[in-house]
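Only one protein chain is missing from this complex, and each of the others stays in its spot.
Which chain is which? They are A and B, in the order written, and residues in each are numbered from 1.
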Amino acid sequence: MTAENTASHLTLIETGSQAHPEELTSSIQIDGFSAYYGKNCIISGLTLDIAHKGVTCLLGPSGTGKSTLLRWLNRINEETENASFTGRIKTLGLDIMEDYPDVTELRRQIGMVFQQPCVFPCSVYDNMLMGLRHLKLSKAEARETIKGSLKRAALWDEVAHRLEAPAISLSLGQQQRLCIARALVLKPKVLLLDEPTASIDPISSRAIEDLVVALGETISIVMVTHNIAQTKRVADHVVFMCDGKIVEQGSRNHMFSLRTCDKTRTYITEEFCDC
Amino acid sequence: MFRAVNKRHFAEKCFALTTRLSLLLCAAVLLFLLGSILFQGIGAMSLEFLFTPAREFGKSGGIFYQLFGSLLIVLIGALLVLPLAFGTALFRNAYNSNSVIARVMDQSLYALNAIPSVTYGIFGLIFFVNFLGAGISWFVGSVILAIMMLPTVTLSTSQAMAAIPKIYNENAAALGLAKKDIIRRVTLPQSFHGVVTGLLISLARAIGETAPIMFIATAFSGVKVPNSLVEPVSTLPTHILELAQQSTDPQALQNAWGASLTLILLAAIFSGLALFLRRRLNREGRSS
Partner (left out) sequence: MSTLLLSQSKSLSRPKDAVKVYCQISAMLSVLIVAIILGTLLLQSGPVLSLKDTGLFTTEWNPDTGQYGMVPMVFGSVFVMSIAILIAGPLGLMTAIYISETRSSRLRRFIKSALELLTGIPSIVYGLIGVAYLNVWVADAFDLQSGRIILTAGILLGIMVLPTFLTLAEDAISSVPLKFRENAKSLGLYRHEVFKQVIVPQAKAGIAGAGLLAIGRALGETMAVMLVIGSLDRLPSPLFNPLSSGQTITSKLGREIGESAFGSVHFSALVFMSLILVSITITLTLISQYFLLRKNSRV
């Protein structure tokens, strides 16, 4: 990767353009990736390409390293004690370690929303402002950006009249959508979702699922879930993981057909029986 | 836009550097403090130093009676505070956990903790030495140290009592046990570790106290084992104080370092025991 490339790429992000380099067909390329906690190997030798648009679901039982993988994509796992990885991850053509000496740059291009809705103890508006404050935007610009993001997150109609209310007063489902909207202000190319509906009631979950599908039309979304029905509703592409390895991956139609391998089919159908 | 990012990056570097430098500075201070006490103290330290009496106003000889006096004062103080702290904590938790009285008690304990040590000395001088006419007496020192230990021991006991799962009390009550039996069978065994660790921690603190006892309980030289409650003793902290004031005399300073090391080792023994017992008794408390 040349310096020129890096610079042009950065400008691209800073101006928040929706364009993306034509030559890239995948937003994230993972190559020979292994993740460890101390000496414990959680993921071994994983290789995966994630499309530059659409929703990719990482599906699989708990404890198979889905979240760990996701948390390495924006290097938030660096903050965890004893966590390390080997292999290579490229986002939008850039290596997340070598090409980002400053991890903050990386995180501004890859949004992330966690399992538990986490709004900061301040107003809705200030929550939205959190990632923007340092761009030195004018008040009007900031307001426009925030309004745009809230609209994209389908939350604008619900909070337009209470932007100054404490964010904690929103319902849990709204809080989670606020978290998504908050990540969207930076106009990320990739959005990571770590079981975003796990702690939310079914009806609010559906609202978030609809939102995820809509966002998938413009950006690349990687979502960890172990909810099969949800995967069926939102995924364009499904990656089934077990014990730190990819068992099988493919389009939604493929994965939910009966042409999959035994292991996948068992997992998927058994869950169906439970539902 | 780019400049803004660079400026932020620079601020981040400064921030990281400052936090790191602060840590290093703190570590340097720590090393210096412990290093100087250890280095200087070991030169003076020997079995003979610990077990011979002081001579020539502390310049030569050892610290035997000072060691004895310090231990006497704090251990008797611990004995005095034990029943009071336990009763207070019990009252707080078993009888009056949410009333106004409980809140007043908490505030009083915090206030006791806030009173500067020298004020305890003045209070002791007025109230015990003069009003009650005890004179300069080691026992008054013990009483004052007991008062100073009270908040720590009470709060530690109280926390241990509050940590007992409610279900134990409810089950005991459901078996038809009276309140005092519940206290004896449930509360006492389950909060015992709180009393002991609180006592040891406050012992570690009390043994280093100088200001509270220097007017009321100690004499500098010519004191041996007291024959009654109303005689003064010598203690390590007051001994160090006297020697430190002759800091131009290397011999006196040497003995002051030796006494300091002894004092810190005693405090460390009490703290170490507290840590050890907290772990062990915690485990026992849970398994039983």
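Just so we're on the same page, a residue touches a chain if its C-beta (ideal position, glycine included) is under 8 Å from a C-beta of that chain, and two chains touch if they have at least 3 such contacts.
Bear in mind that the values here come from a model prediction, so they are computed numbers and not experimental data.
Within the full complex, the residue among B:Ala172, B:Ala204 or B:Val223 touching the omitted chain is B:Ala204.
Annotation: of B:Gly62, B:Gly141 or B:Pro237, B:Pro237 touches the absent chain (contact as defined above). Of the listed positions A:Thr56, A:Asn74 or A:Thr264, the one in contact with the omitted chain in the full complex is A:Asn74. Which of B:Leu25, B:Ala162 or B:Leu175 touches the hidden chain is settled by the complete complex: it is B:Leu25.
Residues of chain A in contact with the chain left out of this view: 74, 76, 78-82, 104-109, 111-114, 116, 118, 120-122, 130-131, 133-134, 179, 182-183, 186.
On the side of chain B, the interface with the absent chain consists of residues 8-9, 11-12, 14-16, 18-23, 25-26, 29-30, 33-34, 36-37, 40, 83-88, 90-92, 94-96, 101, 104-105, 107-123, 125-127, 130-131, 147, 150, 154, 178-180, 183, 204-205, 207-211, 214-215, 237, 240-241, 244-245, 247, 253, 256-257, 260, 263-264, 267-268, 271, using the contact rule stated above.
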